[in-house]
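With one protein chain removed, the remaining protein chains of the complex are shown where they sit.
Presenting subunit A:
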Amino acid sequence: MSMTTTGAGTRKLTIARAMAEATAQEMRNDPRVFVMGEDVGPLGGVFGNTRGLYDEFGAERVRDTPISETAFIGAAVGAASDGMRPIVELMFVDFFGVCMDAIYNLMAKNIYFSGGKVKVPMVLMTSTGGGYSDAGQHSQCLYGTFAHLPGMKVVAPSNAYDAKGLMTAAIRDDNPVVFMYHKSLQGMGWLGTEKGATVPVPEESYALEIGKATVVREGHDVTLVSLAAGVHHCLRAAQALEDEGFSAEVVDLRSLVPLDRETIRASVAKTGRLIVVDEDYHSYGVSGEIIASVVEHDHACLKAAPRRVAYPDIPIPFAPTMEQWALPNADKIVDAFHQMMLS
């Protein structure tokens, strides 16, 4: 693939390009790596994250599949256990319903059932998120659903730098990794694009450790914890709060499994306030887990009850008026902070 370089360390990539670049670099180094999924071949993926791979590596290693998710995700488990390192794509995470058995009963459990003797080095990449009126079967995040089930690592980057490093790490990992990329961050013009996700990305290969959160903005009045698209809402809210004279710290989780509880706790210990922002459903999910992780460790560090800005417990509506109303955004985060300061 050709990349435009604007100078060392300043070349910006979209998440889609960063994922494709990490994949290409690993495929060049390791003949065991191959890609399977719907429209990942000549089309380069509906969300652009396999663009260029088919031209470089051909149809044998970049395989368009039938619409048979149970079969090809199950096949990835089999190939991974037999010494290959497959990367498979579930086009929208919402489609997990037709193939979850291959994911959570096979991919996520075979290592354990074999007492660690069988490895499952595979990456399941899948798109998440809404905001563009694709309704309730094409807009979910389902972070909590995947993170809840033991046996698979789960990552969800908020920018292209992290996406490349996490993708490389995921491919090299001997465990199954679910790589969840948010559609609004992909840099596909037709989905509208969060500018903050397109950042400088080094050309050389690098891996980021899976399971490390990062503080993307420092502050001392409140900790805003989120992942993927939510991080950008938090950064906008932090900016708005700064204008009001408050300083918000923003923690980008990057990984849900393993979850970096230390970084979250350290931040909340400093700020004394916690707001979790999650585009996934409110109940039984990531936001509850983050809050519990802080509170069960030390509730005395909190100056106020923690809050969450999450998706209401409803299927995602089509009408833009309803969908936009239901989605988390910077205003809701600022509001949550105000409420917190009032109580």
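Note that in this section contacts are C-beta pairs under 8 Å (C-beta built on N, C-alpha and C of every residue); 3 or more make two chains touch, one makes a residue touch a chain; residues count from 1.
In this section, contacts and distances are computed from a predicted model.
Enquirer: One chain isn't displayed here; going by UniProt, is it "Dehydrogenase E1 component domain-containing protein", "propane 2-monooxygenase", "Osmoprotectant transport system permease protein" or "Energy-coupling factor transporter ATP-binding protein EcfA2"?
Expert: For the chain missing from the view, the UniProt record says "Dehydrogenase E1 component domain-containing protein".
Enquirer: Looking at the whole complex, which of A:85, A:119 or A:138 touches the chain that is not displayed?
Expert: Among A:85, A:119 or A:138, only A:138 touches the chain that is not shown.
Enquirer: Out of A:31, A:58, A:150 or A:315, which is the one that touches the chain we can't see?
Expert: Going through A:31, A:58, A:150 or A:315 one by one, A:315 is the residue touching the chain not shown.
Enquirer: Check the options A:42, A:58 or A:150 and report the residue that touches the missing chain.
Expert: Spelled out, the listed residue whose C-beta touches the missing chain is A:42.
Enquirer: For the chain left off this view, which of A:67, A:292, A:305 or A:341 is in contact with it?
Expert: A:67
Enquirer: Hey, which subunit A residues sit against the chain that's not shown?
Expert: Considering the whole complex, subunit A reaches the absent chain at 38-39, 41-43, 46, 64-71, 94-95, 97-98, 131-138, 189-192, 312-315, 317-326.
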